[in-house]
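Can you keep this structure in mind? I'll have questions shortly.
In this view, the complex is presented without one of its protein chains, the others remaining in place.
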Amino acid sequence: MPDKDIYQSHGINEDEKKLLLESLGREPTITEIGIFSVMWSEHCSYKSSRYWLKELHTSGKQVIQGPGENAGVVDIGDNQAVIFKMESHNHPSFIEPYQGAATGVGGIMRDVFTMGARPIALLNSLRFGEINHPKTKYLLSGVVSGIGGYGNCVGIPTISGETGFDISYNGNNLVNAMCVGLTTHDKIFYSKASGIGNPVVYVGAKTGRDGIHGATMASGEFDDESEKNRPTVQVGDPYAEKLLLEACLELMQEDAIVSIQDMGAAGLTSSSVEMADKGQVGIELNLDKIPTRQKNMTAYEMMLSESQERMLMVLTPEKTQLAKEVFEKWGVDFEIVGQITDTNNLVVKHKNKVEANIPITYLTDSAPIYKRDVSPRKQKQKSTAKINQNIDIKDTILKLLNSPNICSKKWIWEQYDRSIMANTLNPAGDDAGIVRIEGTKKAIAMSSDVNPKYCTADAKKGAKQAVAECWRNIISMGAEPLAITNCLNFGNPEKPEIMYDFVKTIEGITEASRELNFPVVSGNVSLYNETNGKPINNTPTIGGVGLINDISFLEKFGHMLEGDQVFLIGNKGKNLSCSAFEEVIMGRNTEDPPDVNLKTEKINGEIVKKLINDQLLSSCHDISDGGLIISICELLIKSNIGADINIANNGNILEELFAENQSRYIISVSSSNQDKMFEILNNASIQYHHLGNIKGNELKVNDKIVISLNELNEAFENLIPELMAS
Amino acid sequence: MKARVFVRLKSEVLDPQGQAIESALKNLNENNIKNIRQGKLIEMDIEAKNVQEAKKSIEDITLKLLANTVIEDYKIEIE
Amino acid sequence: MKARVFVRLKSEVLDPQGQAIESALKNLNENNIKNIRQGKLIEMDIEAKNVQEAKKSIEDITLKLLANTVIEDYKIEIE
Partner (left out) sequence: MEISIIRFPGTNCEVDTYNAVKKVLGITSKILSCKDTVIPKSDLIIIPGGFSYGDYLRSGAIAAREPIMSDLIKKAKNGVNILGICNGFQILTECNLLPGALLKNSTLKFISKITNIQITRNDTFFSKDYDKNQSVKIPVAHHDGNYFVDQETLRAIEENAQVAMRYAEPINGSLNNIAGLYNNSFNILGMMPHPERAIDNQTGSNDGIKLFQSMLKSMSL
């Protein structure tokens, strides 16, 4: 019989233990304790966040499936749909960067193809500690090659992402991976099980003792030796994933699958429980049939294993033989391991013994939910450092371009296969990645964004800004923003200040996504990102997807051209608080990030999108980190051309150049298109300002500040390669 | 002195490479070979006063650089 | 029987992995270690009547699959 400590070592607290015993009305078996512990864990039950996540804005006429399934589904017309989600793999990537990141990519891909979509693009959002921290180089290099190693091998292009550095991640880096897939409306697969007596089928890699978190005492059979050998980080096998992907998609062409669910966290347990729960049925598993990698695995181990590249399906009996043939053809294990029952219980049998028999609602509906205490953080002391108005502007621009959060991430994205599938339309480095849809004029634009500095200074403003920036990045490529996914990375939710920020974050996301008609269709929460009591910056990553209906405009869009006129869409910059300028140049962080006026955001964005789609613009880039001048520099570097920029002398030039006010874009337009553009801008009565024109091979600001393209390039490109070569 | 470090995945960790080799050998009708595991062999020259010292040095760099003991074991041999 | 095959790049083939380790060691101020080469260690169980036979078998599969002799040398050890 399990002893007292066993609950504790399974992360089940006293109240939860009482609830467990009361529900069950008897002593649980060790396997049952394991099952409860994972189903009631933060990871599976979202016990700290579920109460608040309900608040999110999740509807819209484009939404086919919102949160609650493996991934969100959005209509893109012509009977087609995109399926996407983002997920974190933070902790594993910290202790084994290559495998942790690789399996993160593998996991999110399965979430997408389990719903019937062929993955068409991958994105990733990464945060590391300070760039000079001794571990950063090792983590960055391992994580990036892990992400590439997995995605490249399966053959899905990695087309966009973001990478940031900050001291708060020194002991806790973040790896958020996003996958976008494509399918048709009639080929969307859900996890809801049905059909009493239908076979439950296991496909994919064999089960090993991977990631079983229970303590040693969980099973008498563990000794020190086996403990030592038990992997806490899984090794990914992208080759196995590729075969699993092809086999699943092939079977999905037949009417064989009733329901399907990938085995993610808590593997067999959560997949079987979720399928049965959604269908309000029971499920019975016979563990003797589970393909295993190691000998003598116990029921406890099999139920809790987190081995990768596995799926669980409910099939129609008539098509089971056919399904077997498909999987065998692809060389993928296929085993009938159980059946759907009418008991509403999860029943687990192993070696003629019932190892678990639990009413499924105990594991799902009755799982604990916490409405944890919230209280706002004490405002940090305002920094009193004064801005030196006589600062050297050229030097400032170069320093910003050469700073970790703004500099080029080429060293990273050159390791990701971008051109495979032959549909990626833009080179890396744009605001959003674009993938064309074979056989149509359509394309999907994708971006992932968050500014953790803003989100930590003011959780609600920061969250609004993250949604808005993602929206803006999609607009900047001329696409119609459709919907978002998210990954909410926070510290310990039992701390009221963190929970407060979490709640404010949800408010911010909700407000912005409602106003911008950019609903949340999937997401993920990662809590307890702390080391020695020091939490990470709040990092609610937003991943967005947009639709381009006709890609023709792209042919003449994307570069600033000789003779173009440059304009700012939006207000002049006013506020340096929380900006990159403050951080990089002044070494201070204040607590007042720019607010987003969602009305302005929407109007500006829609007009910019119209200008692009009417083929009036040569280029467009939103203004974010570093402000207006950095945005111009990025476009000049990309276009390999210079510009003559004039900033009116009556304003505050530092604010105009470096402030990060929101809802703004830099655009360039040929002289012949100018009048048409003015007409549209004036009709919409939105703010815009002429800034200068494109020419030569240097950036000139107010004739006084002159920076050659070479200098811009070197500042922008060299930081990470130099770090990695050192 | 010459030294070699063997770095291998822990016995319970999935070894996709070993698996792939094993099934390739099956296809080549080699059925008497089993449990293939692929690891790394790192060879080097080391200057040290004695074997003891060399071993210590190498253990040091193995933990720092060559092996991640979350998933790997290692063994050091000095000639 | 247990067998291991060491597969290493021939000495005339550049070994960037070994070099990378070496320069990482320099950064850690480990200057007494040199000439690092990284190779593969392939371990397996083999059924055979005797060491002779095992060796032959393994040499066979090494030439067939485990090593590419255009770039690699190999060595077989049987316990």
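Letters are used for the chains, namely A, B and C, taken in the order the chains are written, and counting of residues starts over at 1 for each.
What we mean here is this: contacts are C-beta pairs under 8 Å (C-beta built on N, C-alpha and C of every residue); 3 or more make two chains touch, one makes a residue touch a chain.
What you see is a predicted model; the values in this text were computed from it and never measured.
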Checking the contacts here: which visible chains does the omitted one touch? A, B, C
I'm checking contacts with the chain that's been left out. Which of A:425, A:547 or A:566 qualifies? A:425
Given that one chain is not shown, which residue among A:554, A:620, A:641 or A:677 touches it? A:554
Hey, which of C:3, C:25 or C:66 is the one touching the hidden chain? C:66
Among A:10, A:137, A:372 or A:436, exactly one should touch the missing chain; which is it? A:436
Touching the missing chain, which residues of chain C? 9, 12-14, 16-17, 20, 64-66, 68, 70-71
Considering the whole complex, not just the chains shown, which residues of chain B touch the missing one? 16-17, 19-21, 24, 27-28, 38
Under the stated touch rule, tell me which residues of chain A contact the chain that is not displayed. 145, 148-149, 152-155, 237-240, 242-243, 330-331, 413-425, 427, 436, 438, 551, 554-555
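Rule of thumb we're sticking to: only the chains that are shown with their structure count from here on.
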When centres are defined as mean Cα positions, the distance from chain B to chain C in whole Å is 10
At what distance in angstrom does the C-alpha mean of chain C lie from that of chain A? 40
Separation of the C-alpha centres, chain A versus chain B, in whole Å, is 35
At which residue positions does chain C touch at least two other chains? none
For chain B, which residues are in contact with chain C within the complex? 6-8, 18, 21, 24-25, 28, 30, 32-48, 57-58, 60-61, 64-66
Touching residues of chain B toward chain A in the complex: what are they? 9-16, 19-20, 68, 70-71
Where on chain A does chain B make contact in their complex? 95-96, 99, 205, 208-210, 226, 228-235, 237, 239-240, 293-294, 307-308
